[in-house]
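Here the structure comes first, spelled out in structure tokens, and everything after it is commentary.
The other protein chains are all here in position, but one chain of the complex has been omitted.
Our next item is chain A:
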Amino acid sequence: MAADATKSTAGRTVFRHRLSTRAWHWLNALTVIVMLMSGLMIFNAHPRLYWGHAGANADPAWLEIGATPTEGILKVGALTLPTTGVLGRWTDRHGVVQTRAFPGWATIPTDYSLAGARRWHLAFAWVLVIGGALYGVASLINRHIQRDLAPSRGELAPRHIWRDIKDHARGRLPGGEAAARYNILQKLSYLAVIFGLLPLMVLSGLGMAPGVDAGWPWIVDLLGGRQSARSIHFLCATALLGFILVHLAMVVIAGPINEIRSMITGRYRLPAERA
């Protein structure tokens, strides 16, 4: 592209995000944070994970957050990690030492309440499902999924993906016209979250419900049992948290004001093309 053309695209404001995308983004940002934090409180009621149909204190757990008389510990398989101060043993806001798994700053509510956390979690689950369904339908109708999210054949070429990974690792994000569209790593991660992680979160959540297991046994069977569903739910939540952290880091690298504005108003100022 000629230097003149670059100058004319960079700095130009384009319309990048539709209303349905923006509305779902912010609704989901709130919902997912509430789900994650109330979910950690629910986990605190029994901080052990198992595989299979059943699992309780006498059965072997593949993950456990616990406390010794002096330390907080995280056990994963045969591995035991000291986590005092963060997991298993921490000091609450009143200065009292607690031996719950996740600390108060990470949970909703702050102080231990399984019933309270379930109220939050099971109400916002409806917001997650209804919001996700509306976004899905809207995005099929306005062709957001087909046009913006579906990768082209060329983008899926290993060489293209590898170059994008190298560019991201160096902090070289697309500029000019290319920045108006999602790059392949964005497309793949958004698709993985929208069609992989979020549906699996909902399915594994439903698989833990005894009423759902009686009515639709295929869900819990597909997941390998109720305790497997609980483990998968926790692993998906961890992956979702990882996505959120990388997503936020990318927003900061790409220019937080421009990025956040584009997700509020839809308008995005094209950054300069990199040399």
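By definition in this document, a residue touches a chain if its C-beta (ideal position, glycine included) is under 8 Å from a C-beta of that chain, and two chains touch if they have at least 3 such contacts; residues count from 1.
The rule is simple: contacts and distances are computed from a predicted model.
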> Under which of the names "Tryptophan synthase alpha chain", "Carbon-monoxide dehydrogenase medium subunit", "sn-glycerol-3-phosphate ABC transporter ATP-binding protein UgpC" or "DMSO/TMAO reductase YedYZ, molybdopterin-dependent catalytic subunit" is the non-displayed chain listed in UniProt?
Replying inline: "DMSO/TMAO reductase YedYZ, molybdopterin-dependent catalytic subunit"
>> Out of A:18, A:75, A:118 or A:261, which residue would touch the omitted chain in the full complex?
In response: A:118
> Of A:215, A:242 or A:256, which residue touches the hidden chain?
Replying inline: A:215
> If the hidden chain were put back, which of A:82, A:109 or A:224 would touch it?
Replying inline: A:109
> For chain A, which residues touch the unseen chain?
Replying inline: 33-34, 37, 42-43, 45-46, 48, 53-59, 85, 105, 108-111, 113-116, 118-120, 122-123, 125-126, 206, 208-217, 220, 226-227, 230
